[in-house]
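Dropping the structure in here first, questions after.
Up next, chain A:
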Amino acid sequence: MTTLSQVSSNCDKWITPQIVVFAVLLLSLPFWIEAVGLYQYLGIEIAIWIIFALGFNLLFGYAGLHSFGHGAYLGIGAYAFGYFQHNVGVSLFGGLAAAMVAATLAGALVALFLSHRRGIYYALMTIAFGQVFWFAAIKLHWLTGGEDGMLNIPRPALDLGITQWQLDDNRALYFLVASLTILVTILSWRTVNAPFGRILQAIRQNETRAAFIGYDVWWFKLAAFTISAMLAGLAGGLFAMAQESAYPDTMSLHQSGLIVMMVLVGGGLVNFWGPVLGVVLYYLARDFLGSITETWLLWYGLMFVTMVMFKPEGLAGLLSDLKFGSGKAPAPSPSSQPLAKEA
Partner candidate 1 sequence: MALFEAINIHKRFGSRVVLEDISLSFEEGKISGIMGPNGAGKTTCFHCLTGHHRPTRGSILFDGQDITGASPQKIARLGASRSFQLMNLFDDSSVVENIILALPEFRQSYARLNRKVFTHPEFLQKAGLILQQVGLQGLEWQPSQSLSYGNRRALEIGVALAANPRIVFLDEPTSGLGAEATRQLAELIKNLRKKYTIVMIEHDMNFLFELADQISVIHWGQVIAQGAPKELQSNKWVQRSALGEVA
Partner candidate 2 sequence: MVAMLSVENLQKTYFKGRFDRTPTFSLKADFQIEEPSIVGMMGPNGSGKTTLFELITGSNSPTGGTVRVQGKDIHKIRTDQRDRLAIHYHQSYQVRSFRSLKPNFMLQRSGSDYPQVHLFDEPQFNTQDGYIGFMLDFFRELRNQGRLVFLCVHPNERFHLEILQEICEQFIFVQKGVVTQHSSYEDILNYQPARDYLGDLLEARAA
């Protein structure tokens, strides 16, 4: 049985071979995606949702805190980005910063109410707060445009002082998003393997013991939720730019459920790359199954059910089984040297 907390020799590195492969795949995608019968915009969606999913899995998989209302922070990011462009000034970095700050504040606020809870009560509270934000997005017409959504959000140019890139073209936008996705992936990998991430995993495994060895569990749960909401906000801001609009549906319970499903199918509970695989699988299924039948979501749902029943470790678990034969991975040990014998 593999678990997220298994240690590999890469745990203490910033860049691992997997990250390199992932980055090469992402950055080369515009050059081959159309050749395999897909289109550029799909790459943007996938890359954005990978950011969302990695942030979500920090909370869901690593800290074991089950949020079923995470779409709210994606939506808040999207609205904040749009609001900034419309009311403050057309700026890429300003908009993305606004998206992250708004989602961080909303996440921290909600986490204040959540973090002393556990298990099902935690999950129920996340749903309740998610619904509150969703309802607010529909009702606060002056702020969000109500059910019609916030339209005509511009795509500000990437201004680096010396040069400027226009992002109106999907391919240009894709390169921005993919770069951010790679950055987020590296930071996520470090976060989950640095002391902070290992502490979150300890809290997942045994909250009581974590407190008794001196950790302020409440604070760590709050921090995990807030960071996760911040990444959702970044994804939301990029999503608003990709869609050139923001609408309440992003924040619905349905969307929040979708991210849970992606992470589970991909194997976010057993592997760092689970969320990535889950997002890719979902979008490919949507496009391939969607081109065959209108009821593609039903088939995707059936696949989800099958996966949960027969391979709860998800796609990542399935792949690691293939890699190591019948799942008999040798116990990885970061150092072949035995530990120090004497001081």
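Selection criteria: all candidates are chains of the complex that A comes from, given by their letters.
Basically, a contact is a pair of C-beta atoms (placed from the backbone, for glycine too) under 8 Å apart; a residue touches a chain by one contact, two chains touch by 3 or more; residues count from 1.
Everything numeric in this text was worked out from a predicted model, so none of it was measured.
The candidate from 1 or 2 that touches chain A somewhere in this complex is 1. Interface of chain A with candidate 1 (complex): residues 3-7, 11-12, 187, 190-191, 193-196, 198-199, 201-202, 205-206, 208-217, 220, 331-335, 338-343.
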